[in-house]
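Please read through the structure below; I'll follow up with questions.
What you see is the complex with one protein chain gone and the rest in place.
Showing subunit A:
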Amino acid sequence: MNASDSEEDCYNERTALVQAENPALPSYRPEPDPRPAGQCEYVCLSADQEADVDDEELTLKYGAKHVIMLFVPVTLCMVVVVATIKSVSFYTEKNGQQLIYTPFTEDTASVGLRLLNSVLNTIIMISVIVVMTIFLVVLYKYRCYKFIHGWLILSSLMLLFWFSFMYLGEVFKTYNVAMDYPTVGMIIWNFGAVGMICIHWKGPLQLQQAYLIVISALMALVFIKYLPEWSAWVILGAISIYDLVAVLCPKGPLRMLVETAQERNEPIFPALIYSSAMVWTVGMANPSAHSERPAQDAAPLWEGTAHSRWVGGQTSGAQVCLLYFSGGVKLGLGDFIFYSVLVGKAAATGEDWNTTLACFVAILIGLCLTLLLLAIFKKALPALPISITFGLVFYFSTDYLVRPFMDSLADHQFYI
């Protein structure tokens, strides 16, 4: 099967870890609402307030809570991928079909040629990603929102319907279950339609998060199946370097995307980003500038301001309150996908569970470190490099050094 183009975009722009709004303001002062309509109170934060709470403490509290908030979805995604890899053999069978993005075969006689082919595959894949990213950023800059939305809708349609149909089919075959077309049709139709509604329109937050996790897992499974062995590892390495460059360099496409979105005070497309809580972008006194998604009082930093309700009603031109509520951290879906690809490949080709667990732990450690850096630097950071580096190091060292060592120890009944 040659996968079509529309699945590429899924991970292009998704490899960025963005801190939801800037929490660096030292403190808050609840402001009584002077307006008679007053169906709500709101929190007004002004920059010249004296810091009540120590800044360091804020940073650490912020960082720790959000590490946990991201552990759960990343773990879930990896668990789904590993469970599927271990049980459904379809995703580990190689039958020679490859994506058009990796045209060079790895079935070659010599090691050198194989290495060369995998490097060439990587170069092609990365260039495709770069081109798509730049294309997306250009479209975003020139406000071609309809085109972008159409593209995103098409790709989520494909993920939610076609890939899940394939997945379901393979699961049924593995467990030798008879299934008829009407039932399968109903299941896929329901799954897909509700998924589209939740991701692109309005739906319960947990359901939206669940769907994003599922589509990341599906995408990761497709990569695991259709990327040849060595190419996959080289691609993982190359894409972390690309992520580093794209997010941190001043002219990097992802950085430009994030900055443009922040300038315009718009949320980045919901279909590309997993957010751990709802985030209020900027609340000006003019309600029309609001993002339509209000925040939830999740962060412990803002204990006293537990109520941040919808600011409806009139504007009062004089008072421009910068309402932001960093209720969460956002992680691009591409990060989910590549983390899961790494762990999935470790599960598929590693000899036993030690390798898989080691990679899993490595990725979580990397994620912790990245979030720590995020709390320190307070700007968009690439989420792939640290985790993938640790993951690759742990995979190769566990598979080739630790495991034989443990096996010898076990052979000689030597316990340490």
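The criterion applied here is as follows: contacts are C-beta pairs under 8 Å (C-beta built on N, C-alpha and C of every residue); 3 or more make two chains touch, one makes a residue touch a chain; residues count from 1.
In the analysis below, contacts and distances are computed from a predicted model.
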item: Omitted chain, identified by the protein name its UniProt record gives, among "Hemoglobin alpha chain", "glutathione transferase", "Gamma-secretase subunit PEN-2" or "AP complex subunit sigma"; value: "Gamma-secretase subunit PEN-2"
item: Candidate in contact with the missing chain, chosen from A:202, A:251 or A:412; value: A:202
item: From A:93, A:180 or A:263, residue that would touch the chain that is not displayed; value: A:180
item: Option from A:71, A:147, A:172 or A:396 whose C-beta touches the chain left out; value: A:172
item: Chain not shown, touching residues in subunit A; value: 39, 169, 172-173, 176-184, 186, 189-191, 193-194, 197, 202-205, 207-208, 278, 293-296, 309-310, 312
